[in-house]
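Below you'll find the structure I mean.
A single protein chain has been omitted; all remaining protein chains appear in their positions.
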Amino acid sequence: MKNYADVKQINYEGPKSKEPFAFKYYNPEEVIHGKKMKDQLRFALSYWHTINASGTDMFGGDTMDKTFGLSGMEMYKKKADFAFELMKKLGIKFYCFHDVDVAPVGKTMEETVKNFHEMVDYLLMKQKGTDIHPLWVTVNMFSDKVFMAGAATSPNAEVFARSCLKVKNGLDAAKKLGAEGYVFWGGREGYDTLLNTDMGLEVDNLGRFMQMAADYKKKIGFKGALYIEPKPKEPTKHQYDFDVATCCNFLRKYGLEKEFKMNIEANHATLAGHTFQHEIRVAATNGVFGSIDSNQGDLFLGWDTDQFPTNAYDTTLAMYEILMAGGFTTGGLNFDAKARRQSNTFEDILLAYIAGMDTFALGLRKAQQIIDDGRLPEFVKERYQSYASGFGKEIVDGKISFEELAAHALKTDEIKVDSGHQEYLESVLNQILFEDK
Amino acid sequence: MKNYADVKQINYEGPKSKEPFAFKYYNPEEVIHGKKMKDQLRFALSYWHTINASGTDMFGGDTMDKTFGLSGMEMYKKKADFAFELMKKLGIKFYCFHDVDVAPVGKTMEETVKNFHEMVDYLLMKQKGTDIHPLWVTVNMFSDKVFMAGAATSPNAEVFARSCLKVKNGLDAAKKLGAEGYVFWGGREGYDTLLNTDMGLEVDNLGRFMQMAADYKKKIGFKGALYIEPKPKEPTKHQYDFDVATCCNFLRKYGLEKEFKMNIEANHATLAGHTFQHEIRVAATNGVFGSIDSNQGDLFLGWDTDQFPTNAYDTTLAMYEILMAGGFTTGGLNFDAKARRQSNTFEDILLAYIAGMDTFALGLRKAQQIIDDGRLPEFVKERYQSYASGFGKEIVDGKISFEELAAHALKTDEIKVDSGHQEYLESVLNQILFEDK
Amino acid sequence: MKNYADVKQINYEGPKSKEPFAFKYYNPEEVIHGKKMKDQLRFALSYWHTINASGTDMFGGDTMDKTFGLSGMEMYKKKADFAFELMKKLGIKFYCFHDVDVAPVGKTMEETVKNFHEMVDYLLMKQKGTDIHPLWVTVNMFSDKVFMAGAATSPNAEVFARSCLKVKNGLDAAKKLGAEGYVFWGGREGYDTLLNTDMGLEVDNLGRFMQMAADYKKKIGFKGALYIEPKPKEPTKHQYDFDVATCCNFLRKYGLEKEFKMNIEANHATLAGHTFQHEIRVAATNGVFGSIDSNQGDLFLGWDTDQFPTNAYDTTLAMYEILMAGGFTTGGLNFDAKARRQSNTFEDILLAYIAGMDTFALGLRKAQQIIDDGRLPEFVKERYQSYASGFGKEIVDGKISFEELAAHALKTDEIKVDSGHQEYLESVLNQILFEDK
Partner (left out) sequence: MKNYADVKQINYEGPKSKEPFAFKYYNPEEVIHGKKMKDQLRFALSYWHTINASGTDMFGGDTMDKTFGLSGMEMYKKKADFAFELMKKLGIKFYCFHDVDVAPVGKTMEETVKNFHEMVDYLLMKQKGTDIHPLWVTVNMFSDKVFMAGAATSPNAEVFARSCLKVKNGLDAAKKLGAEGYVFWGGREGYDTLLNTDMGLEVDNLGRFMQMAADYKKKIGFKGALYIEPKPKEPTKHQYDFDVATCCNFLRKYGLEKEFKMNIEANHATLAGHTFQHEIRVAATNGVFGSIDSNQGDLFLGWDTDQFPTNAYDTTLAMYEILMAGGFTTGGLNFDAKARRQSNTFEDILLAYIAGMDTFALGLRKAQQIIDDGRLPEFVKERYQSYASGFGKEIVDGKISFEELAAHALKTDEIKVDSGHQEYLESVLNQILFEDK
């Protein structure tokens, strides 16, 4: 296997290549479903996992060194250089970051803010002459101890204020860097025990905060999308943004449903007891589908493993949902994924991205084949025919009453409900996935 | 141990009694938190588990015979007699039932409806001279094969119509019997696989159906409450009424948030990944707290075990939430619980109800002690003091801007977030639970 | 789509066929890994799900009628005819059944036994002139109320005795029908609450029972294998045969490790927190790999869903483990799977079996491709090279002491542990699964 340094560019070599450092399914310029693959998939690099994470887990320390022997601003600039080098090797056009991923925390808030803006300028400089820019920006309001009891939902109003400062800087940076969006992940917006929690006040405060942020976005003329990223639990026992439906209720309750969309993470979906596809479908039917945090969890494990996505069933069904929802506009596929702790080399970073990008590219190809094949979508259409005419259509159109329907039913003793043919549909899916093309 | 027949009435004998057929904590006429215990707790008997269920599970047949050697209408009348006898022995004033619990299905829809109304009249006759009446009525739209793919969300419009007929009869019965409410549990309103499901149409249809039902309720002048009972899964892979937050989103989306409240089941809460208390709190903060299906699940098991509630931590914290939410108005504590399959005697029915009623009575007593003790509620109040004055209050009152807060934060380097003292609060709770009173 | 009656035989038509009633991957006579596919896969029909189950679940009644309008012995003979017809249509050579699946329960034990032996003779007659015979036989010691508290672990010695009678008849039938094995699934051998359970006595009794059964098997000269089928929970809260490792401990504790092998069910593995492959590997490393109950669960659901296996990752990795363990000898792939409740037609029975057989046939093909490709097995071999020579080999051979190793380590400051390359290996697996062949 080659060394990281010897890999200059990951190229598409097709499904038969045995070269580890080549794409087998991701062919960026190939057109699928009316767009180039790179424009359908809109892959993004996650700064925190890829540029910073070092293999730590709750029971073990670093397995990799990504400091380049440096520290302070010097280290962060070197990291930015590395990020752009990596994106170029991988042919990735988007990146995502938290404020603390790209710049060192200072001794005072003013120094911290100054460091951040200096690094934002550095990133802007790096962007010049490339087509690379942020898919979205966010700020970290969960790691520092001041956020231990929440950010906008903290019992301490000073923390609420600091959250305003952080998000203000994040939105300013998003605007400056031409980001496509801005994400809110409320990792500490929840509780550890109801014994010490005023849920009503906390969620009301969160509503106030989100309204303020949405107003500020408009004020500065940032055109990108605002996203909420649902997650049910971890780090807190219970987070207010549990899943898409819960976030939709929050948005409607506080009149924010026009201002925010969802950034859906596969692993967060599964921790909430839903499939990834379910969450995308719920977002689409509520008009809030936005972007994807692309990864996979392990359904045998109860925490956020943030693995690179390599299950082609999941990526196919997710891409099918995304295409059905109209594809990405502002959003994309951010790899909120980290190489396993034992994948402790720079080569593994490339191999992990290749695995993830190829599996989603394969998913896109297979999603298109589902559409072309037609058996699955046509089965669904056919199944609901009774609502396309007759009294079924009157139900949909609101032209028939409860009593009329009840009277009709009183005279209808036999109803034949057709088979859902689940096993057949699963075998059709398998055939599409595994037949030659 | 006595025989069932020899137990004439379950009386309160206090916490030291070793008589199995006596209450140790439930003293109906004793006043707690301003009301008699019987009026705070509003216990209800569940017809399906108590009068009909025979110990079947997915791997085994009956362990009890509750047919009294009869069949048809005769059997159902005998069952009604038994239900009233049981309620009198237990001192229970409310009951809950599905249409199919109280009357036999006929050969035609008309016969089925006729049987049902005949039995409703019989129940009305039984109610006369007692203070017993339904806490709520519901209809079963999940057992018959016509509902295999849903009721209001069925792909077959004939099933939608039959659902109208069923709910119409249910609401008519609720009115006639003076029920305090009517419940919708959507056990088949969901899907088994997204491969064959049009979620958008299905949920829209459910919205239309609920609007129709709410309108009909008003038309007939039924004054009781309408409830939705959330459950995430089982029997279907995924149900649309996943949890309280999901139901609130549904209600708001279709403009129904004034028409429905929640009937929260403990075991359904836990299957959704929430504590029982969490769901009550979420309902309260969304203004939809209604009634309780009182039972407990087994957190080591992944299905709805519907056990009688015997965990005093859970009942204490639930009753504390309920008292904080203002207590029951139309709602109450329905024992949606069945004696274990091995509890195969009529004595066990009594013993199981005693266990459940006593545990909730103990919970009520302890909830009141939490209030009287004061340490827990005062800790919470104190914890959020920073929002009661200064700029914290301005946040709550909407009198301070994002930029003003950010500017303040830029000058605030040190923030001390106080300990949440979780372990201390848990030990206070234990002391209240276990100290002598 | 054709009707059930019009489908005479399911034939192999290859991966491009769009005929629902044809195999796309299962080509019975094709040789893979040195044997015909039919001899590698040894598919078996499960009598209970396929011939008897009617779509019931805990919240709903029948969706299918498999009684043929008959009852009693007549119905059971018709069912046997149906079973053999189905096996012939599907080209399946093995079947599996419980005593109660094939014959009606009588009014007395003697009548029950007589019915059973009469039906065993009928099955023997049906086998004549075919190459069909049981993969294994078992008896149902969990459905009848007498088993509510266990069979060999019942607190009631009469139930222990009845269990002897049942297993004796089952072993006698297995011998008469030329079964390849006999299975013990201890669905009620566990407890619902430790409050009423003497675990020590119960497990000792189970040990005594298994020894008796093993002795009886030898006495009558039954040459088939004896299997234990692990399952962690459901119907009981906790079953003694939790998983493969637990069963191995049981066998070793009672000196039975030579007498029993494992019948591993995919869905039981996952309910115990293990992957299917894990359980096969554990059985193989403990020398007790036997047979497979082929199905799949839903990892989002907490109960035994017994779905037909349609996930090709799982079947590929399972078949790879099975081939590595030497393939089946007495065992095979019994479809302990039922068509979904909504798959309510006789066509669905065929479609479900086709889905399952094809997915396992695809898995076998892909497992062979893993071997042929070589990258995965060679990576593993290479990874453990340090134990193939030097002091690593001395460790394996027991030729070096603790102190010598400690002394060596004291002088060894730097150790480089190589990357586990998980993402790369997963992408290799994907390439093997999805590349053209």
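Before moving on, here are some points about what is shown:
We call the chains A, B and C, going by the order they appear; numbering starts again at 1 in every chain.
Everything below uses one rule, namely that a residue touches a chain if its C-beta (ideal position, glycine included) is under 8 Å from a C-beta of that chain, and two chains touch if they have at least 3 such contacts.
This is a predicted model, so every value here is computed, not measured.
Contact with the chain that does not appear here is found for just one residue of B:Ala312, B:Leu364, B:Val396 or B:Leu410, B:Ala312. Note on the undisplayed chain: of the listed residues C:Lys77, C:His268, C:Arg340 or C:His421, the one touching it is C:His421. Touching residues on subunit B toward the chain that is not drawn are 15-16, 18, 20, 24-25, 270, 273-275, 299-300, 308, 310-313, 339-340, 342-345, 347-348, 351-352, 354-356, 358-359, 362, 375, 417, 419-424, 426-427, 429-431, 433-437.
One chain is missing from the display, and on subunit A it is touched by residues 55, 57-63, 142-145, 147-149, 187-188, 192-193, 233-235, 237-238, 271, 298, 300-304, 340-342, 344. Of the residues in subunit C, those that touch the hidden partner chain are 107-110, 113, 145-146, 148-149, 154-162, 164-165, 167-168, 192-201, 203-205, 208, 212-213, 215-216, 232-233, 238, 242-243, 245-246, 248-249, 252-253, 272-275, 277-278, 281-282, 284-286, 317, 376, 379-380, 383-384, 386-387, 390-392, 395-396, 398, 401-403, 405-406, 408-413, 415, 417-418, 420-422, 425-426, 429.
As a working rule, only the chains that are shown with their structure count from here on.
Taking the mean of the C-alpha atoms as each chain's centre, subunit A and subunit B sit 36 Å apart.
The distance from the centre of subunit A to the centre of subunit C, with each centre set as the mean of the Cα atoms, comes to 39 Å.
Within subunit A, contacts with two or more other chains are made by residues 273-275, 417, 420-422, 426, 429.
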